[in-house]
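Shown here: the complex without one of its protein chains, the others still in place.
Now for subunit A:
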Amino acid sequence: MWGILRQKVVAGGGSPLVRIRPAISALRSYSSASKEMTVRDALNSALDEEMSADPKVFLMGEEVGEYQGAYKITKGLLDKYGPERVLDTPITEAGFTGIGVGAAYYGLKPVVEFMTFNFSMQAIDHIINSAAKSNYMSAGQINVPIVFRGPNGAAAGVGAQHSHCYAAWYSSCPGLKVLAPYSSEDARGLLKAAIRDPDPVVFLENELLYGESFPVSAEVLDSSFCLPIGKAKIEREGKDVTITAFSKMVGLSLKAADILAKEGIRAEVINLRSIRPLDRATINASVRKTNRLVTVEEGFPQHGIGAEICTSVVEESFGYLDAPVERITGADVPMPYAANLERLAVPQVEDIVRAAKRACYRSVPMAAAA
């Protein structure tokens, strides 16, 4: 945790995307008096500020109002902005997502919350066909400034139908922007950019990250703060292997990097932040430096984010690769319920460490599983 804290302090002082300077100078240059903020508070404050800045922004979703949000992300917003701007909808994803898209066609800026992204499947026709494709189909006449947000991916023991990761699904569709924040800074900056963006944005949060605290600088707390869409962040610099991850897996990758550092392998951890558009430039530049790549994601392996990153690297930096690309993904099964099985179905720190070692030719590859 201290390692992460150190990196964040450095990042807070300058632009968030400048390469992190070596830790030695950090302790000299910056004080550590930065605030801590949970991801939940970061999202809540971002929504609050955007709603007060622009009266066209409104929220809709199940339980966002009186219940204060199913995961309390929208706490307090009903009291502040009233029921006309924070709408509790009936349980009709297709209907209210379509209503949000229709309102966005006409110039309002809806933020549609899905209780989890699994329920977005009931509304996926509107996300893809009405929202993503509209700017193209109407030759630029009608743009859709809508944000679809909610928790994505596995939680704890919620079973197969509540644990699906939709990053690969949405990021395969042109016309959508897909973001996956990790820290509070990511959450705040990316959500604000998403709300102000004139195109449909799918904002994939993670339920298990909501309660985690991260340090935030004063710059992040500013009400105009926003992060660019389509740019990844190098959370930790390294020289021996590149590890790409998004959302919760960034935390695991950083822990894995710590373990690897003790064995002399300096891993570079990239927080993708934006799945579509994917920051191929940063990934390729990193691979050209380290010559080895491990991609980490929580979703299913076939046609996943790792597959896309691997192909991108093979297309652009094949000559630089010293080892095959390693892909760490969730198991290729619907998520089981039993706690020990669930642990086996989701990537763990050990898996990332093993993969990184394999990429560095420090251990023998395991046989492929079932």
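Definition applied: contacts are C-beta pairs under 8 Å (C-beta built on N, C-alpha and C of every residue); 3 or more make two chains touch, one makes a residue touch a chain; residues count from 1.
What we mean here is this: contacts and distances are computed from a predicted model.
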Original post:
What does the UniProt entry say the missing chain is called, choosing from "Sodium/hydrogen exchanger", "ER membrane protein complex subunit 9", "SEH1 like nucleoporin" or "Pyruvate dehydrogenase E1 component subunit alpha"?
Top reply: "Pyruvate dehydrogenase E1 component subunit alpha"
Original post:
Looking at A:175, A:215 or A:347, which makes contact with the chain not pictured?
Top reply: A:175
Subject >> Residue among A:66, A:222, A:315 or A:332 that touches the chain left out of view >> reply: A:222
**OP:** Could you tell which one of A:52, A:138 or A:161 touches the chain left off the display?
**Re:** A:138
Subject >> Full-complex contact with the absent chain, from A:39, A:77 or A:103 >> reply: A:103
Subject >> Sites on subunit A contacted by the missing partner chain, in the whole complex >> reply: 15-17, 55-56, 58, 84-85, 89-90, 92, 94-108, 125-126, 129-130, 134-143, 145, 174-175, 177, 189, 193-194, 196-199, 219, 222-231, 274, 277
